[in-house]
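With one protein chain withheld, the remaining protein chains of the complex are depicted in position.
This part shows chain A:
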Amino acid sequence: MLLRGLSWLIGFQLLGTALNVLFFPVIPGPIIGLVLLFIYLLVRGNVSAPIDEAAASLLRYLPLLLVPPAIGVMAHVDDIQADFWAIAGSLVLSLVISMVVIGWLMQLLINRQARKKGEQ
């Protein structure tokens, strides 16, 4: 079951890679694969057990899979030190401000929509 689901996921990723080369050079294969699988699930109307199992298994280990790219920080110590305060300041400030703004905007819009529905 796990193998069959995994094969599906790999299949969608490879299809994404092909479309990446053919049509969308800036959008990475896995992201195109995500969109394709989403469309497939919409058309199909449910999640088959193998795909569900494989997806749940992989997503449980998502933080682990992100460890190798995160280690990449060590290759750039010099560049970061050169502009340290500008980089640290803008990264932290923009993260805090934009995260709160996005969360606040989304919550505001949802609440407004819910209120409108309630009035109708």
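By our rule, a contact is a pair of C-beta atoms (placed from the backbone, for glycine too) under 8 Å apart; a residue touches a chain by one contact, two chains touch by 3 or more; residues count from 1.
In this text, contacts and distances are computed from a predicted model.
The chain not displayed here is annotated in its UniProt record as "LrgB family protein", chosen from "EfeO-type cupredoxin-like domain-containing protein", "Cytochrome c oxidase subunit 1", "LrgB family protein" or "Peptide/nickel transport system permease protein".
Against the chain not shown here, chain A presents residues 6, 9-10, 12-13, 16, 24-31, 33-35, 37-38, 41-42, 47, 51-52, 54-56, 58-59, 61-76, 79-80, 83, 85-87, 89-107, 109-110, 113.
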